[in-house]
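Removed from the display is one protein chain of the complex; every other protein chain stays in position.
Up next, subunit A:
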Amino acid sequence: MSILINSDTRLIVQGITGRDGSFHAQKMKEYGTNVVGGVSPGKAGQKVGDIPVFNTVKDAVAATKANATIIFVPPKFAADAVYEASEAGVELVITITEGVPTLDMVKLMPYLKKNGTKVIGPNCPGLVTPGEALAGILPGNIFKKGNVGLMSRSGTLTYEMVNQLTTNGLGQSTCVGIGGDPVAGLYYEELLEMFENDPQTDAIVLIGEIGGDAEERAAKYIKEKVTKPVVAFIAGQTAPPGKRMGHAGAIISSGSGTAAEKIKAFEEAGVPVAKKPTEIPVLIKERLGK
């Protein structure tokens, strides 16, 4: 078991003929992901590697029974691509695109909710269930199958953490990059619930950063609903207020969204917060009694 994706996932790639889309479509396939098709308007009949290309998501779903899609189209067209996937009945939509206007996402949300579409991102590295499927731009070789679930607002910091886990003998059930934008799809609470219910997951790592109050809400949720051990890390403890740290979501505004507040919330919920990435595997092992 795992969450969201596994060896049964049938993935299509929207924007498959673009530079990033074609590169990562093949990388994902090499990892072992069941990439069944791609979408690029006007390119139906072509192939990227041996992956067939379709004009529309509807066509792709009809031909391949795809149940997940990954989006690599430019920011201007990203919201349209998510709509298209949702309308075609795709259950899981992973949006890698960085720089999507926030109001585009806001306008999408009610429709996605009505359709029951699960969205990850935008501005995210994707997700991986080690040994089964990788839907994203993450480097596959650092992951190892195991029992630690991981969720993160950041990309490369996720790799850093996963590397710490793997080199210390801790494999992962599923690792999800939820993205760095202020308005995004699946977030901590939904993923915590999935990991809590996933029999393969025995411990959870939550990697947060400054800005917003999602970590505080996650802490509250953990306190009330999560029985599995959770450990956390917060990036941006030294970030100055009012400055956006790369991610649109990572900004301390008027004294709220600080690392100190988030750390306090986690500690009150019984979630230890690592000061350095190297402490994460130590904390996990302590919690698992290893």
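Definition applied: a contact is a pair of C-beta atoms (placed from the backbone, for glycine too) under 8 Å apart; a residue touches a chain by one contact, two chains touch by 3 or more; residues count from 1.
The definition used in the following text is that contacts and distances are computed from a predicted model.
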### Message
I notice the complex is incomplete. Of the names "Proline-rich protein", "ABC-2 type transport system ATP-binding protein", "ABC transporter permease subunit" or "Succinate--CoA ligase [ADP-forming] subunit beta", which is the UniProt protein name for the chain that's not shown?
### Response
"Succinate--CoA ligase [ADP-forming] subunit beta"
### Task
Consider the whole complex, including the chain that is not shown, and state which of A:42, A:199 or A:240 touches that chain.
A:240
### Task
Just name the one of A:71, A:85, A:120 or A:138 that touches the chain not displayed here.
A:138
## Note on the structure
Among listed residues A:54, A:159 or A:221, the absent chain is touched only by A:159
### Message
Out of A:16, A:214, A:232 or A:283, which residue would touch the omitted chain in the full complex?
### Response
A:214
### Touching residues on subunit A - with respect to the absent chain
75-76, 99-107, 109-111, 125, 137-139, 142, 152-160, 163, 180-183, 207, 209-210, 212-214, 217, 233, 235-240, 243-250, 254-256, 275-278
